[in-house]
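Of the protein chains in this complex, one is absent; all others appear in place.
Take a look at chain A:
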């Protein structure tokens, strides 16, 4: 990677109480329904009521998270807006498809059609903030957020002072059912707090919206620097280990996307073998599994680096953590296909 980029501000709506207050004292939210749903805030302070009435859940979550992130970063009008989403607004898509069938392709509501497009959240942010700069949404399954991040870093390299970069995903009952039919979720009811003890096929579902303000220069309020980044698609045996070993820079902590899915556990075992002495923190018991869960992992890693502490109440099952955390290696993959490694450093 040519140069670093810095996380200047961030916000998250997730199944944990992450939107407001101090995450280091927020309680751990858990479930045994195999589905971690977001805790939604009051949207009215962020979005005018007349606009809210038309929006479905993920649009409200995405837009509000983006606005909170800008507010936290002190940026009034964003420059480029770059996001990633695997599925976009599922609620709108499902409603639109159902109406095609119910009304025999006639008399279709325009709103779910318009909002089912993946770039709706980006459009809403730009409209509300009157931003006419670069605006792009990446839809690449488990690489959606990562491509948004890569695009943002390249823009910063080219001289953009800052970008608004994020990801959003929602789970619906319909989508949960469809994915359960192809073995995405565990067949047995699993307590999310004990996810890593239940090594069996499938994992637990999740959702969330996370936004970052990225910049080319650090300030006192920077959370972390992104100093290394690598994506691998369906790595052949040995390729993952070889790539992980390239991150030989000493990482004090590894944040991993481990999710209790025995079908893909071998990838995390490769990680264990590469870094046997580095403590690891898995995060999927907090947010569940979804295409852009990596954004939540990055958000958590940046918080840990800035605060120099781990939200202990969320990780009571782990007790060996380093005193000083100067760098974090983040590793995640999406059902064995899209793998990402990000190196974060303390600013």
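Here is the rule we use: a residue touches a chain if its C-beta (ideal position, glycine included) is under 8 Å from a C-beta of that chain, and two chains touch if they have at least 3 such contacts; residues count from 1.
Operating definition for what follows: contacts and distances are computed from a predicted model.
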Complex member absent from the view - protein name from UniProt, among "Sugar ABC transporter permease", "AB hydrolase-1 domain-containing protein", "Acyl carrier protein" or "C-type cytochrome": "Acyl carrier protein"
Of A:25, A:77, A:109 or A:217, the one touching the omitted chain in the full complex: A:109
Missing-partner contacts on chain A, residue numbers: 49-50, 53-54, 103, 106-111, 114
